[in-house]
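One chain of protein is taken out of this complex; the other chains stay put.
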Amino acid sequence: MAGVDLTAYLLVGAVLFVCGIVCMATKRNGIGVLMGVELVLNGANVNFVAFSRYTSLGLDGQMMSLFVIVLAAAEAAIALAIALNFYNNHQTIDVDRGSELQG
Amino acid sequence: MNGAALFWFFAAVTCAGAVAVVVSQNVVRMAVWLIVALGGAAGLFFQLSADFVGATQLLIYVGGTIVLLIFGVMLTASGPYLRIKTSPGEGFLAAGVGLLFVLVLMSTVLTIDWNAGRLKLAGLGKVSADAYETALHKEGLSESDRTLLEQAYQPSAKADHAAEPAPKSGPAVAENPEAADSHGSAPKPGDVHSVPAALAYELNPGRRLTSAEAARLAALFGQEKAVVASAMPAQGDTIRPLGLALAGLRPDRDLNKVHAKAATTPGYLLPFEIVSVHLLVVLIGAAYLARTKRRRVEAS
Amino acid sequence: MNFESILTGVMNDASWGRSLGLFAPELILCVSIVALLLLRLVNADRWLPSYLIPLFASLTALGIAVYSFFQMHGAIEGIPTPGTTQTMFTGLLAYDSLTLFLRVFLLGFLALVVTLTMLSGIPDAEDGPDFYTLLLGSTIGMMLMSSANHLLILFLGIEMTSVPSYAMVGFLKGRRVSSEAAFKYVVYGAGAAGVMLYGISLLGGLTGTLEMPVLASRLSALLGPGGMNDPTSRTVALAAMMVLVGLAFKLSVFPFHFWCPDAFEGAAAEVGGYLSVASKGAAFALLVRFLLAFTGGTSVDLTSLNLALGVGLGVVAAATATFGNLAAYSQTNVKRLLAYSTIAHAGYMLMGVAAMVVLLNGPGGVDAAAKGEAATCIEGLLYYLAVYLFMNLGAFAIVAFIRNEIYSEEISDYAGLGRQVPLLGACMMICLFSLIGLPPFGGFVGKFMIFASLFQAGKIHMAMWVILVIGTLNTIFSLFYYLRVLKVMFLESRPEGARRARVSFMPSGAFVLLVTLPLLLLGASPLVNSMSDAATRVASMLVAAVR
Partner (left out) sequence: MQPILAAGTIADFFRQPGTWYQVPDLAATLIAAVIHATLLIHIFALSAFIFIWLERKVAGRIQDRLGPTRVGGKFGWLQSLADGIKLIQKEDLCPSAADGMLFRVAPYIACAASFAAYIVLPLSDGWVAVDSDIALFILLGLLSLEVVAIVLAGYSSGSKWSLFGGMREAAQMVSYEIPLALSALIPIVAAGTLNLSDIARMQSGWLVNWLIFQNPFTFIAFFVYFAVATAECKRAPFDLAEAESELVGGFHTEYSGMRWSFFFMAEYASMLLVSIVASILFLGGWNTGIGPIDGWLDGLRASGAASPAGWSFGSWFANLIGCIITLKKGALLVFVQIWVRWTLPRLRIDQVMLTCFKYLLPICCVLFLGAVAWPIVLTKAIGRPEAIDWKKAKISKPLGERAHEVRVRRKAERAADVDAKPATPAAFRGEPKADRGRVASVAREEGAVDSSRDVAQAEVSR
């Protein structure tokens, strides 16, 4: 695989990570923020799998990414349930709109 | 060549999807771009010959988690097409934050010479003069190998490490299981300190090594295995290795070493089982939150 | 060596004697989760109160944990040897004194919380099984956190702890504040976990391993003498920082504290008490383990990096304590006030951890003296945690019982309650005095130990003395807002027409008394010595394992 080395994959991981962080920082829609989280997790996953191929991390990296995928699914399930609950109570999903807790 | 082309294709898809998620103003479109980004990442996993992870990504992430997210969007959309307006100020702020992160990552992760790191972990970050000379004057050494050796290593400039307590540096190298077990012409732990500091050779930080060069150097010092420790099958087929790794057997490492150090080779049976308990708890919690409160019979 | 013998070796590792038996308390909790689910299948939840199973499970598990704790510490007299550290499940979990200490801590606390919820009735009979499932699941995660020996378990433990606790915060789903608190908590929590995972990926990639005990030696081999000019050093620093961000979020440390007041105010007081104590304890254990994994390498570069890390942690700790105390001053809601006080206390405890890192990375290297001093830091931390369990749970329990009577959690509504329910008032006074750190109570001893270790650390780095001064000033400052609550409770009279609070002695008053009494015992009785002795043993065993 000429020309493609670990750094190239890490670059993709970094782009995913940065996009995720920016997404989390700017989106006010709660589900939008969660999508940012998914991007960040995927950035880490790309790193893990790339490391598993190119460094002595070996299969540990792939194992880790498998667990991350599963844990992300669990987290999304709870987050969605909470978001629906929030929507039922507030009729909005805007994170900033919830303003009863402040101080 | 094909690999490179496919890599750039998938990388472009992934990055474009990720950027589009950020730029997009409509939540459902964000979800679509997220699918594109994650699908591209799955392609990258296949490229990295992690086919099981790639398929899992498709099945659970793209086919499950994202569908769940879209589901959530649809259930919570107040208007027909929910738009999130970002003010220009916020946009600039976000761009600034993003740029800052990119710069940080550029100055750290992306500038590392990973191949030199692998050599260092294999105990080849600093080699004794003896070992270096032996490698350099090996019979039948090709011209390119010689140039590589000369460029990759430089005489150790720092003299102060001789003052460092000697027994400490030994275990640090010997700790590395790969390095410790190869008794080839590798530098023995004591070597570094048995010679005067100036006569040791260390990796030249100015010369970035490619993967092939790192492997070649390791081979010249008789530690090929340590650097190419990850013997992932080139064509994927990771299901059996992964299954074995679950029990703590590591086909990507030397099988004979596994048993002797069973305690230090992590198997993933426990996380696998405990995650199932976690999923059960999470499902019960999510079901509780999502259903309407049951009213007691007496109350009505 | 053939395949079969290797397989046998691996399977032996998971056998009852080596792993499963040692994992028994966690297994009991897992089984009780399944039992809670299955009982609903046969409609047993109609006639069987749902708190029975978790109560029984936590008490059984606590019994086992206490037994094994004494077993381990009975076996060794005097100075423990490093070889006594054991691992479970192919090295994924550490089985050492800290694991056992935290097990006793968490399971004892779980039993108390289950009793509290049983008395205050916050999950009603319908929702009981759901609530206790989440509670048990979260506790399993905390126990994993406290025994993590592998970066995967670190992440897994944090996720297993947080995800059920998001749901617990939002458990009162009809209430607007509750759902809002849960929503904010989950959004920020998920983000922090993502950042932490990225840091873990970098660490794993750099060192080629995810096992925490070998991190230090691998990093030593990796780091050059270039200092921060070397991109590898910068990346290690970045990765460590990212992982610490995740932990700091769980600890609600200064820049990542914002979820804490919202979550505590929105959640039921019982859940707030649970989260404030249990997740703090587990996260501190994890933090200590993670930082110890970094310590002990031979590279000068790593040591200087660690020293900077320690001082940085100290600065963050000071900022956290100051911020928590300042913000608590203007609160009108008791739960919110306690949340800020939680933040401040996280700051104090973090000071102890910072002192430990500084002491272990001094110019003298990791010698016996440094280890002894570092052990004192951990001892202080553990003592503080033990005391904190009782004082915080006591305060939250009183808030919960009073809420059941007057349906309010505003400080102004507490006027005159001290005279109306003298028992709760007195207990509240003890808890708050202990939280301040006044002498006859347990809080004083813990705080004193931590400040003492800060003083020791100051000899290595001057900044620690500054932090010590800030910590002391904070203690004085915190006096004001805690006393304000007491002033309202005791000096103001109950307004006309306000709801009358009636809290009977049995069982609520007895429970509060049960939780508050240890504060006196841990502050001024021979128990101080035995507790501190136990903490010392745990700490010295933990530190002895550092190379």
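As written, the chains take the letters A, B and C, and residue 1 is the first residue of each chain.
The definition used in the following text is that a residue touches a chain if its C-beta (ideal position, glycine included) is under 8 Å from a C-beta of that chain, and two chains touch if they have at least 3 such contacts.
Just so it is clear, the structure is predicted and the values come from calculations on it, not from any experiment.
Q: Considering the complete complex, which visible chains touch the unshown chain?
A: Displayed chains contacted by the hidden chain, ordered by label: B.
Q: Using the definition of touch stated at the top, determine which of B:A16, B:V32 or B:A215 touches the missing chain.
A: Answer from the full complex: B:V32 touches the omitted chain.
Q: Which residue from B:T14, B:T56 or B:T76 sits in contact with the chain not drawn here?
A: Spelled out, the listed residue whose C-beta touches the missing chain is B:T56.
Q: Among the options B:V22, B:L48 or B:I66, which residue touches the chain absent from this view?
A: Within the whole complex, the residue contacting the unshown chain is B:I66.
Q: For chain B, which residues lie in contact with the unshown chain of the complex?
A: 1-2, 5, 26, 28-29, 32, 35, 51-52, 54-59, 62-64, 66-68, 70-71, 74, 80-81, 236-237, 239-240
Note that only the chains that are shown with their structure count from here on.
Q: Report the pair of chains linked by the most C-beta pairs in contact.
A: Looking across every pairing, the one with the most contacts is A-B.
Q: Once you find the CA centre of chain A and the CA centre of chain B, what distance in Å lies between them?
A: Their C-alpha centroids are separated by 17 Å.
Q: Take the average of all CA coordinates in chain A, do the same for chain C, and state the distance between these two points in whole angstrom.
A: Roughly 26 Å, centre to centre.
Q: Touching at least two other chains at once: which residues of chain A meet that condition?
A: Touching at least two other chains: 17, 20-21, 34, 36, 45, 50, 55-58, 60, 63, 67, 71, 74-75, 78, 81-83, 85.
Q: For chain C, give me the residues that contact two or more of the other chains.
A: 152, 156, 159, 163-164, 167, 170, 173-174, 202, 205, 208, 210
Q: In their shared complex, at which residues does chain A touch chain B?
A: 1-12, 14-23, 25-29, 31-32, 34-36, 38-39, 42, 45-46, 49-50, 52-60, 62-63, 65-67, 69-78, 80-85, 87, 91-93
Q: Residues of chain C touching chain A in their complex?
A: 151-152, 155-156, 159, 163-164, 166-167, 170, 173-177, 179-184, 186-187, 190-191, 193-195, 197-198, 200-202, 204-205, 208-210, 261-262, 265-266, 327, 330-331, 333, 336
Q: Mind pulling up the chain B residues that touch chain C in the complex?
A: Per the touch definition, chain B meets chain C at residues 104, 107-109, 111-114, 117-118, 120-121, 123, 125, 158, 161, 164-165, 168-169, 171-173, 175-176, 205, 229, 247-249, 255-256, 258-259, 262-271, 274-275, 277-278, 280-282, 284-289, 293-294, 296.
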